[in-house]
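I have a structure I would like to understand better, so I am pasting it below and will then ask my questions one at a time.
Removed: one protein chain of the complex. Kept in place: all other protein chains.
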C-alpha cells in the first residue's frame, strides 16, 4: 500500500543547488562531512509520527481533508499499514530518526490491558521495521491529553486514579522506548494546567506533578534506561495556562523539587513564540542553565495566536537556533524533530515529501550558516569585548563579593565614578550576521 | 502653590452610593471597619510619586501635555514644590502611603556625590512632610533605568563601573527608605535584560544580578532594615526581554541563587498581562510559592501591546486579585500601590483626584466582593471537593511515594481502573462568582 | 430522551437576587417590562444550535468529551432526537429564538440531492417543534467551511464548481430560513480568505465574493424574503487571513460593490477582539456607517490567541455593547445570539443550562446598566459639550467647505489662533460609568 502512496520509490536524492527535479534536496546532503561528522550526524533529523501519519487535516472549523488508506478504521491491521507507510516515508526522506506517542502507533484498546497489549504488538512491529530500515528512535512519549479521561490533566488531575492511569501508561511507553533503543523520552504536559483558576489548586497540582516526575526518574534508573528524560515547555493551548510555561518556569520547578539533575528540556520553536520568547532565547537560556536537551523544529505563523506547527522556512531563524546549540557544544542525545504538519489543504501524499524536504534543506542551510558564524568569530569576539571590563580588578572584586554596599558606595564617591555608555552595536552585529553567507 | 492646584482644599469625603458630589468616594470609606480592621488598614493604598508628580504627559509620539508649576526647572526649589504638591495630593486623597524612586524626588546632581546630597536634603524634606501629614512610606526604590548610563542595564551592565554606580545608588535609597520608615524596598530591573541576544551573555548577566541582589540583602541585614525586599517582575519594555520575566521566572532565579528567603515579589497587574498571565494567576502562584509581597495595582489596555498603566476600573478583576491575596492571609507589610498614570489628555490637576478616587472605589468594591466570596464559601468548597480524591488511600499512597511505576501499573491493570471524567463546572463557578453581590 | 437529559423539566424560573436555587435566573426576568417592552423583547436572545447541540467537546489536542445520545450515529433519527433535545433546551431556557446552520440539523447526504432532501425533512421537523414550543428563528445560515470541498473557500474557491455548490447550498438554506420565518440570514465566510498569499489572487477572489453576495441579494428579492441579510466579520481562524476582517473592511467591500444597501452586519464580540478592536467599537462603527444588524454575544479569553467562544461574564463589557446598540435605537430584526460554547470539561448536560443562565443574567444586567447610562445622560452631555465648538461659526464654515486651505491659513495667521488643549476627562467618564449602578 505505502509503495503507491508517494510518486517516488527511491530515497530523495541530493541534487545540489543547480538541480531541476522537484523531489530532491537542494541544500541538505546527509552524507556531506563537516567537521568530521556527516550532516545527518550533526542535525539528527526525526520525522514525527503524529502530524505526518495520524492527523487527518481537521481544524476547529473543519473535518478531515486527508484521505489515507489507514484512516478507514481503528484496527491493528490499519495501525500496521500506517507503520509501514511511516517507514516508507522515513526511508524516502533518509531521516535517521522518528518520534512517536503510544496513541499514534496503536489503536486504543478501550482499557488499560488491551491498550498495553496493542502497544506491545506494535512495538514488535516497529522494531522489525527499524531493523529493516535502519531508522532509529529519537524519542518516545505517552499521549496523556487526547482521551477524555485526561480532560483535566494527567499528573495534575484532581482524580488520583487518572494520575495512576497516566503513570502506568508512561511506564509502558518508557519501557517500549527502551526496548526500541530510544535515545530520549519526552514528557509534554499538554493538559497539566488549567482552564480557570476558580477550580484549580496550584500548590496541590505542583506537588502532584513533582511526584509524577520523580516516579519517572526513579523508573528510568530502575530499568537502566540510558536515554535523556526531557520536559517540553509550552505556555498554553490546549489549556488556558500550562504549568510548564517556558524554560525559566520549568527550570524553577525542577530546582524546587530536586529534579534538575534528572531532566533536560525539549524546546519547540512555536512554543517559545507563544510564551513571548524567541526560539534562540529559549535555547540560549537552557544552555546557560545546563538544561538543553533537544529541539522540536517548526515555525508558527507570527500573526496567528495558536500553535500552527508549520515546517521551518527561515534560514536565518534556524541559523540563530543552531548557533545557540553549537555554542553549547551541539546535540548530545538530542536532535531535530520536525514537530510540524502539512497545511490542511496540502492533501496530496507527496506534499509530505515536499514539506520535509523544505524543512531539511532550511535546517541544513541554517546549520551551515551557524557554523560559519562561529568560524568567523567576530560575533563572539564582540560579545567578549563588551563584557571585558568584568575581567578587570573592579569586576573581579565585585563578583567575588569582596566589596559590600558601603564599600562600593565609598569607592564610587571617592573615585567620582561616572561611567559613560558605549554603543551596543546592534546594527553592526546584525549586519555581520546578515553578511555571513551560507553558500 | 499646591493649594491652588486642586479645586478642593479638604480631604475627599466618603459620600456613599447615593451622593451627588463629583469629588467624593462612593464606595471606599477609609474608616469603615470590616473584620476588625478599617478599610484603610486592609487595602493599604499608596500613591506613586513618579506617574502623578513627575510624568509630563509625553508618549513616544508626543511632547509634554501637563503644565505643572514644578516642571519649570530642575532645581531643588522645584523639587520641594513638587514634594509639597505631592503631600497635598496624598492628603486630599487620604492615602495612608506613598512610594518613590530617588530620581522622582531629587534633581540629578550631575554626579554621584551631588545626587546623594540632593537625595539627603530631600529625604529630610519628605520626612518633615510625612510627620506633618501622617502619610507613610510603603516603599522606596532606586531609578536605575532613566539615565543613559543605564542604557545597557544596571546590575547586568557589561561595564562593572555601572554595576558599582547602581549598587551605590541602591545603598543610598535603601538607607533613605529606612530613615523614612519605609515598610518595603522594591527592585525593578527595568533594563536588566537585552535588546539583542547577539551582544548578550545570559550566564554572565545572571551571575551579576545574583551578586547584586546578595549585596542588597546583606546590606539590609547590616543596617537592620526590617522591611520586606521585593522584586517586581516584568517581561519586557523598555527592554526586548527582561530577566525578571514573571513570578515563575523570578522564583527559579531566587532558588538557584539561594535568595528565596531574602526576597518576595511586588506583582503588577499590567506586567502580568504583558507576560501572558492573569493578575490573579501571578498572585496565586506567588502565594503558592511563599513569595507574595505586595501589588502594583493598575490595568493595561488589553488591546494595546505596551504598558498602559491605567487606573483599575474593573471590580471583578480587582475582586479576583484580592481573593488570592485574602486566601493567602492578606497583606503583611505590602499594600496596594497605584502604579497608574493619567491619560495624556487628562491635563486638569483635578483629573489626578478623579483618577485615584475611581481607583480606590474600584479596589474597595473588589476587596469587599473578595471578602464575600470567601465568606460565602461555595467556591472553596467546590474546589476542595474537586480534589477530595487525593485524601483517599490511593491518593495518599501516590503522594507519599509508596508505589513505584511498576506497582502503579500493576494496580491499574489488576483493578481495571478506568477513571471517568467529571464536569469541571466552570460556568457554574463563574455564575457563583458573578452572583455574589458586593453591595 | 431529551426529558432525561437535564435535571429539570420546568422552564428556568426567575428567582431574583435573593434566591437560593441553582438553576434560576437571578437578574433576567423575561417578562419584566422596561420602557414598554419586555426584557425578552429587548434582548431577543437566541441559543445557537452548533455549539450547544453539535460540538462534541473536541479541541486541537483532544477527542470528544461530551456524551450525548444523538452522537451515536449520523442518521436522520439521531438528527431528530437532537432537534427534540434542542427545543427542550430552548424551552427550559425560555429563549425566544434559535439559530442554525444546515449542517447542524441534518446529516450530510453524501451529495447535494440527498443533503437537500435531508434538510427539507428536518425543516419540517423543526417547523413543527417551533410551532409547538413558540420558539422562533433569529437566523439561519449555511455551513460552507466544515466539509473538505470547502477547504479553499466557498465563494472564493479557485474551483467554480465549489462556488456553484456553495451557492446552491445557500439557496436551500435561505429558502428554509424563509419557510421557518427566520428574521435574518447570516453569511460568515469562514474559509473566504487564504493560508498563503503565494497561491492566492486577491482581486479574483474579491470579484467572486461580490458576485456571490449579489446572487444572494437577488434571490432574497426574488423570493420576497423580508429578513435582514447579515455578514459576519472575522479576521482569521480557521484561515490565516479572512477577507471579511472587520466592520471597516466589510463596509469598504460593500461600498466598492454596490452592496451596502443589501447587507448589514452580525458582529461577534470575540471576532472584534481577534481583529484588535473592542466589541463596542465594532458596534459603534457599524452604527455610524448604518450597517448595524445583530450580535453574536460571547467572550474570548483575552490571553488566548484563538476564538474561545465563552459565555459572557462581564456586566461592564455587555453594558458598553448594549449602550452602543441603544444609542442607535436598539435591535430591529437583530438579536443577541449566544455564539458561545461550554468549556470542554463541562460535560454534564446541566452545564448547558448554567452557561446560558449565566450569559442571560449577565446580558440582562448589562442591558439595564446601558439603559441607566442613557437615562442618566451625563455621558452623552459630556460628549456633546466636547464637540460643541463645531456648532459655532468657524466649525460650520469649515464643515460646509466655505474656506479653502489658503483662507484657513490666512485666518489662522491673522487671528493668531493658538488653541489650547482641554482635558479629555477620561477618568471622570470612567468613574461616571463605574458609578451608575445597575441594581
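The letters A, B and C name the chains in turn, as written, and every chain counts its residues from 1.
Keep this in mind: a contact is a pair of C-beta atoms (placed from the backbone, for glycine too) under 8 Å apart; a residue touches a chain by one contact, two chains touch by 3 or more.
The model shown is predicted, which means the values in this text are computed figures rather than measured ones.
Considering the intact complex, the chain excluded from display touches A, B, C.
Although one chain is not drawn, the whole complex shows that of C:33, C:128, C:302 or C:409 it is C:409 that touches it. Taking the complete complex into account, C:216 is the one of C:216, C:259, C:303 or C:316 that touches the chain left out.
One of B:303, B:382, B:399 or B:413 touches the chain omitted from the figure, and that residue is B:303.
Along chain C, the points of touch with the absent chain fall at residues 111-113, 116, 148-149, 151-152, 158-165, 167-168, 170-172, 174, 195-204, 206-208, 211, 214-216, 218-219, 222, 235-236, 241, 245-246, 248-249, 251-253, 255-256, 275-278, 280-281, 284-285, 288-289, 320, 324, 379, 382-383, 386-387, 389-390, 392, 394-395, 398-399, 401, 404-406, 408-409, 411-413, 416-422, 424-426, 429-430, 433. By the touch definition given at the top, chain A reaches the unshown chain through residues 17, 22, 26, 65, 273, 276-278, 302-303, 311, 313-316, 342-343, 345-348, 351, 354-355, 357-358, 361-362, 421-428, 430-431, 433-435, 437, 439. Considering the complete assembly, chain B touches the hidden chain via residues 57, 59-65, 145-148, 150-152, 190-191, 195-196, 236-238, 240-241, 274, 301, 303-307, 343-345, 347.
Criterion: only the chains that are shown with their structure count from here on.
If each chain is reduced to the centroid of its CA atoms, chain A and chain C end up 40 Å from each other.
Taking each chain's centre as the average of its CA atoms, chain A and chain B sit 36 Å apart.
The residues of chain B that reach two or more other chains are 276-278, 421-422, 424-426, 430, 433, listed in rising order.
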